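Note that this complex is displayed minus one protein chain, with the remaining chains in position.
Chain nomenclature is as follows: A and B, assigned in order of appearance, with residue numbering initiated at 1 for each chain independently.
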Amino acid sequence: MSDLWEVLLRHFPEFRSGFLVTVQLVAVSFVIAVVVGLVIGALRVTPIRWARLLGGLYVEFFRNIPLLVLLYISYLGLRRAGIEIGPWVAGTASLGLYTAAYVAETVRSGVFAVGKGQIEAGLSLGFPYRKVLSQIVIPQAVRSVIPPLGSLVIAMIKNSAIIGVALGLADDLLKQARLINSRTFQTNEVFFWAAVGYLILTVTATFAVRSLERRLVVRR
Amino acid sequence: MTVKRNMRWLAVFACVFALVGAACGDDTESTDGDTESPVEEFPAGSTMADLQEAGTITIGVKFDVPPFGFKNPETDEVEGFDVDLGHAIADALGVEPEFIEAISDNRIPFLADGTADLILSTMTITTDRDAEIDFSIPYYVAEGRVLVPEDSDVTGVEDLAGTTVCTATGSTYEENLKTNAPEAKLRLVDTYSECLELIQTDSVDAVSTDDVILTGMIISDDSLKLVGDGYTTEPYGVGIAEGDTEFKEFVDGVVSEYISDGRWAAAYENWIGQYTGEAQDPPTMTLEEALEMRPCEEMC
Partner (left out) sequence: MSANGHLIEIQNVRKSFGSQLVLDGIDMSIATGEAVVVAGPSGSGKSTLLRCVNGLETIDEGDIRFEGRSIPGAGKDLYRLRAEIGMVFQSFNLFAHRSVLENITLGPIKVKGLSEDDANGLARELLERVGIPEKADAFPADLSGGQQQRVAIARALAMEPKLILFDEPTSALDPEMIREVLDVMRDLAREGMTMIVVTHEMGFAREVCDKIAFMDEGRIVEEGSPEEFFEGAKSQRVKDFVDKILRH
């Protein structure tokens, strides 16, 4: 038992540094995921055929490729092609764009959930179609993203651990834990604290999303 | 109903045949070993006896670190300096070696939980590691050096301030570099093959690890060069499960013989000497001396 606390105390600075890096990774990737996800989601529901196709391709690509493969392509692959992409950019862009595909899908189902009825009601008031979209459909579609957002954020927090593993792209919580472990061999204790760190993040994220849900979600 | 039942009996017979076949197979293998050279008998209950009974020894080696442990792409077999020593130990027992991949992260846990019987993977002897496992006498002494692209201005480890240097997680170079190049930014990855990728894509400015490992990189990419003098001494030891003194003595014996009867020199020439054009004497360092070089840092 004393080992458990000794490991934490001796290596607290490293744990903390890794924790903060993970927070930053997830935060930046999250912003990318939401922004890009909304755009792609919108593309998926426009009446313009090529836009829908483009959005569909994006979603299929990023949903079917493992994140690790994406990290290798986006970092090593691009660098070998001559593009000077940095590790942080590669990591957050990969995680962000990857998650964006899932955000886009919830936007799409959110739009469909709004239903033809409200669209017709809007049209009957004299709104042109684009105003129906901006005033009625999109506000609801965006809000419909919020409940599934919780699980997407949790997935991101867990997936962020891969970024540190792949090519040393970032010294995140898992990476720091592995380094401490390789020096101390206190495997159980080290990864216990790493798990605690991730748990703190996921629980916080869940609470945050739930309070957002309470305030913004549209009840039907 | 009857078809199903028949199928089930068929499966049972098939399994029985397979087991009998396997058992018979083992018998023939060990008799082959016997006819090659007289194999020692070991006291019952010792690791050596157990391994002989099993007919195989599992050795963790590197799969991607030429010239010590790497997979030959043509034969798909692992080979290298470490692998040769592994074969020697297996032969002394009269068993077949099975080589599994040991990356820096898992090699000690593999020993601890019995997944591997020995670790032969360019593992430097340190007191911290010695607290978890046992080491044989040193079987190779490498030096830490720095590898850079051929057009780099870096002249050695003193010159690494402000650069990004790649090395493997869990290796001694994390500490080595923090001590000798405190102003350098470290990029820690799982395997040295990743370091090679990173330096080839200009993602890092240098790679630092054992000279022999760096030589392996130069062999596959001659646009890289070694710079500066050796700045650390890295004695390699065979990793053995903690507390198994009998087995350690056995392995020490094999290593000593390997060094004294010329097999070490042959292996060196084959894997390293022919590329570097340099000769090197077998190690004379004792285990105590090696441990003294790297005293305890964590909780030994």
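The rule is short, and it goes like this: a residue touches a chain if its C-beta (ideal position, glycine included) is under 8 Å from a C-beta of that chain, and two chains touch if they have at least 3 such contacts.
Quick caveat, the model's predicted, so the values are computed rather than measured.
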{"item": "Visible chains that the absent chain touches, using the contact criterion stated earlier", "value": "A"}
{"item": "Contacting the left-out chain in the complete assembly, out of A:T46, A:Q135, A:N188 or A:T204", "value": "A:Q135"}
{"item": "Residue of A:T46, A:Q118 or A:S211 touching the missing chain in the full complex", "value": "A:Q118"}
{"item": "Where the unshown chain meets chain A, residue by residue", "value": "114-115, 117-118, 120-128, 131, 135-136, 139-140, 143, 218-220"}
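Following the convention adopted for this analysis, only the chains that are shown with their structure count from here on.
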{"item": "Inter-chain centre distance, chain A versus chain B - centres from mean C-alpha coordinates, in Å", "value": "39"}
{"item": "Of chain B, residues touching chain A in the complex", "value": "104-105, 108-109, 128-129, 131-132, 166, 169-170, 174, 187-190, 194, 197-198, 200-203, 297-299"}
{"item": "Sites on chain A touched by chain B in the complex", "value": "3, 6, 10, 75-76, 79-80, 84, 87, 165, 167-168, 171, 175, 178-179, 181-187"}
